[in-house]
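What follows is one structure encoded as structure tokens, with my remarks underneath.
With one protein chain removed, the remaining protein chains of the complex are shown where they sit.
Now for chain A:
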Amino acid sequence: MSMQFPKIPKKVNIAGFVNTRVLRDDKKRQVFAKYEVQRQALRYAVRNTSLPARTRVQAQLELAESHSYTRSTTIKNRCVASGTARSIFRDFKLNRYQFRLQALAGELPGVRKASW
């Protein structure tokens, strides 16, 4: 079982802001989703102490040798409107500045400026 690296689609299919880093992050997400079941199976084999030691070590090796994009740790939440990777509101998928802009423009339902 070898993890083949999928080819990059030529056509960009992202509706929001697109730059190289957004594309790369999206790629990581797609690859992670594709190999998640495989990864979980290997992780299970590693943790299962009832399996022979050889099998477990093999599973460990395979996990270690797999491409870094199959890991979820490389995925970073990025702003959908600007591509920024910092201070992202997870609920809105926006960074703080874009959130402010859109909230003040009334584009975010249920969000209003606090005043008391």
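In the analysis below, contacts are C-beta pairs under 8 Å (C-beta built on N, C-alpha and C of every residue); 3 or more make two chains touch, one makes a residue touch a chain; residues count from 1.
Operating definition for what follows: contacts and distances are computed from a predicted model.
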In UniProt, the chain not displayed here, chosen among "Small ribosomal subunit protein mS33", "Glycosylphosphatidylinositol anchor biosynthesis protein 11", "Calcineurin B homologous protein 2-like" or "AP-4 complex subunit epsilon", goes by "Small ribosomal subunit protein mS33"
Among the options A:Thr20, A:Thr49 or A:Ser115, the absent chain makes contact with A:Thr49
Interface with the unshown chain - residue positions in chain A: 13-16, 22, 25-26, 29-30, 32-34, 36-37, 40, 43-50, 72, 75, 77-78, 80, 93
